[in-house]
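Here the complex is missing one protein chain, while the rest keep their positions.
And then chain A:
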Amino acid sequence: MKRERLAYAVVIIGLLMTIFVALMSGVDFYSPAEVWGAVTGQNNTAFNTVMMFRLPRILAALICGGMLSVAGAFSQSVFRNQLADPSILGMTSAGDFFILIGGLLLPNFPFQKAILAVLGGVIVLHILARPASIRQPLRLIIVGVALNLTFVGFQQVLTSGTVGLGGQSFNGITWQSTLTLLGVGTLGLIAALVVAPWANYLKLGDQQLAGVGVPVTAMRWWLLALVIYLTCGVTAVIGTIPFMGIVIPNIGRRVVGHDYQTLIPFSMLSGAWLLLIADTVGRLVVLPSELAAASIMTVIGGPFLVIMLQRGAIHGIKAS
């Protein structure tokens, strides 16, 4: 309990400090007083940069970080596999691919990005979600990685190699896109808090759950629907940001334990924090140019995944 509270305190304080640093820093550096002036509308030069560019970008990174981390945690619960992150399984790159095609064929179709992102996610899930994948964790991950590479490859074919992993960024995001993300994300995250106990239930075998009267299959599909909603919400607006859903929940298990009722809210906050750090670092390291948050996450997430695999995480989440 004490450890949990400490973890939450660290994350919340870190989050607030990072938000403030992100508001201050960039090509033009503003002092705290100038940022305050911009927020209250008294400093006109800073207002434009801080309120029209930095703030929507920060909010977008925060909500996307929360959404992707929570999607990862639920996906791991449904697949009973602690490496089952939507970006590793190819759900997001399939979404990117369909959005790319949609952009070429139907550029003016309403909601096309959202629809196509979901279509990509559903197709990948349809290929992956079968009993054998749950019984054989290794197979799930290998098929998922292969699907991911396939869809990245397709995108490269269509764009003559200019699109690759890690191209997506929050650069230049508009208030409109940010508000869409905030609306979609908030709804999804509220739903996530409500159904967090279901992820705990899925720790027991299907037979046992049926024995206590739980409709296991329906529960699993609802959770997968939430995973798609959260993941594709981000993919439709930003594109693939890899590894969030694997890094955060697995650190969370170490820090606050395996109870999803604590792990889900913790993942929201720490995921928001991590993605904001990634985006802010990307914005600042190569001024006046910048690195995409997705590239930073690839650099962090890749080695993290390798270390987890080396430690034998592939055997699924097995306790006894």
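In the analysis below, a contact is a pair of C-beta atoms (placed from the backbone, for glycine too) under 8 Å apart; a residue touches a chain by one contact, two chains touch by 3 or more; residues count from 1.
One rule holds for everything that comes next: contacts and distances are computed from a predicted model.
Peer 1: Select, from "Putative membrane protein", "Iron-chelate-transporting ATPase", "diguanylate cyclase" or "Allophanate hydrolase subunit 1", the UniProt-recorded name of the complex's unshown chain.
Peer 2: Matching "Putative membrane protein", "Iron-chelate-transporting ATPase", "diguanylate cyclase" or "Allophanate hydrolase subunit 1" to the record, the invisible chain is "Iron-chelate-transporting ATPase".
Peer 1: From the list A:Ile141, A:Leu202, A:Ile277 or A:Ile300, pick the residue that touches the absent chain.
Peer 2: Here the residue in touch with the unshown chain is A:Leu202.
Peer 1: With the missing chain put back, one of A:Val214, A:Leu284 or A:Met308 would touch it. Which one?
Peer 2: Missing-chain contact among the listed residues: A:Val214.
Peer 1: Using the definition of touch stated at the top, determine which of A:Ala132, A:Val194 or A:Leu287 touches the missing chain.
Peer 2: A:Val194
Peer 1: For review purposes, identify every residue of chain A that touches the missing chain, sorted by number.
Peer 2: Listed in rising order, the touching residues are 77, 80, 82, 194, 197-198, 200-215, 219, 258-259, 316-320.
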